[in-house]
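Apart from one protein chain that is not included, each protein chain of the complex appears where it belongs.
Going by the order they are written in, the chains are A and B; count residues from 1 in each one.
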Amino acid sequence: MAIGLEHYLVVGAVLFALGLVCCMARRTAIGILIGIELILNAANINLIAFDRFGTGRFDGQIFAVFVIILAACEAAIALAIIIGMFMNFGTIDTDVADKLEG
Amino acid sequence: MSDFFQHFGQTVAFIAITAVVIGSALAATFAKSIVHASFALFFTLLGMAGYYFLLGADFLGITQVIIYVGGILVLLLFGVLLTSRSLDQLQIRSRASYIAASAVGLAVLAMLWKAIIRGPWQHVTPVVPQQTTQSLGRLLLTDYLLAFEFSSVTLLAALIGAAYIVRRREK
Partner (left out) sequence: MSAFTAQTLANCRAIAPELALIAALMAVLLVDLALLSRRSTGASVWVAVAGLGTAFALLTRFQPTDAVIFSGAIRLDSLALFFQKIFILGAMAVCLFTAANAEIFAEYRMGEYYALVLSATLGAMFLAAANDYIILVLSLETLSLSSYVLAGYLRVDRRSSEASMKYILYGAVASGVMLFGISYLYGMTGTLRIAETFAPLRQGTQSFTFFVAFALLLCGIGFKISSVPFHNWTPDVYEGSPTPISAFLAVVSKSAGFAILLRLVLQAGMAAPGFDVAAAARHLTASGLDIVFWILAAATMTVGNLVAIRQTDIKRLLGYSSIAHAGYLLMAFTVMNSAAWDAVLFYFVVYYLMTLGAFYVAITLEAQTGTTEMSACRGMWVASPYLVTAMVVFLISLTGLPPTAGFPAKLKLFKVLIDAALGTGMPRGPWFYLSLALIGVGNSVVSLYYYFKIVRAMTLERFETLPSIRLSVFDLAAMGALLVAVIFLGIYFQPVEEFVQTALSSLGGAARVVGGL
């Protein structure tokens, strides 16, 4: 059996679903961030697989490079905000931080 | 004959990497402690780099290892260590929320499965070039020049923002 496009897509879909579960179920901000990384990696494996089996024109790989850049930016800002939040609240539990209620 | 071995080798490698990636992603999602989840994520990200090599995207494979594993994950671990006074505090929410989330996740997975099976994907059989770095570099400085330059503004904004937020308190 040769490994084809669909195999990679299924891996991407599983990672995406796991990432969503992680974002929904985890309580701490860093836990949610782990879920976000899973989702971004799911998008990337799709892009690269499509590039390899579909177009072969490298645009998918270029997009994947930019996704990695954005992931790095997002992670840096998110962790800065999380640490800032920790300095203010003494916790990163998203349920404890509930000054904003409506 | 050598073709067969190449296919066989690829299949074995794919299965091995998939076992690592899916297994560790499951652990990253369901592990009780956030530290364990972060370490599980390490193996997921490494496995992704393996996939990229398998797909002939060697530049991205290296990038994945350097930026994701070497950068983002280390950042994440710093975050875990800096913010957890007691690691026991950082438990998962509750069994109920995990069950509900898993149900949603399974529904999403079923939908995506259907989408993948039915997908009218573009299929050609391109030649895999030996080196992707040169092609990518050329594209980044020609067709994707604007995106390439613009991403430096994005990075600058992220840098300013992150540095501002965690800087020493003025008071």
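Going forward, a contact is a pair of C-beta atoms (placed from the backbone, for glycine too) under 8 Å apart; a residue touches a chain by one contact, two chains touch by 3 or more.
All figures in this text were calculated on a predicted structure; none of them were measured in a lab.
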| item | value |
| --- | --- |
| Hidden-chain contact residue, picked from the options B:A57, B:A101, B:L136 or B:A158 | B:A158 |
| Those residues of chain A which, in the complete complex, touch the missing chain | 9, 12, 16, 19-20, 23, 29, 32-33, 35-36, 39-40, 42-44, 46-47, 49-50, 54-55, 57, 59-60, 62-63, 66-67, 70, 73-74, 77-78, 80-82, 84-85, 88-89, 94, 97-100, 102 |
| For chain B, residues in touch with the removed chain | 111-112, 114-116, 118-122, 142-147, 150-151, 153-154, 156-158, 160-162, 164-165, 169-171 |
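The rule is short, and it goes like this: only the chains that are shown with their structure count from here on.
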| item | value |
| --- | --- |
| Complex contacts: residues of chain A adjacent to chain B | 1-3, 5-11, 13-22, 24-28, 30-31, 33-35, 37-38, 41, 44-45, 48-56, 58-59, 61-62, 64-66, 68-77, 79-84, 86-87, 90-93 |
| Touching residues (chain side chain B, partner chain A) in the complex | 7, 10-11, 14, 18, 21-22, 25-26, 28-29, 34, 37-38, 41, 44-45, 48, 51-52, 54-57, 59-60, 63-64, 67-68, 71-72, 75-76, 78-80, 82-85, 89-93, 97-98, 100-102, 104-106, 108-109, 112-113, 116-117, 119, 121-124, 126-128, 132, 135-136, 139-140, 144, 147, 151, 154-155, 157-159, 161-163, 165-166, 169 |
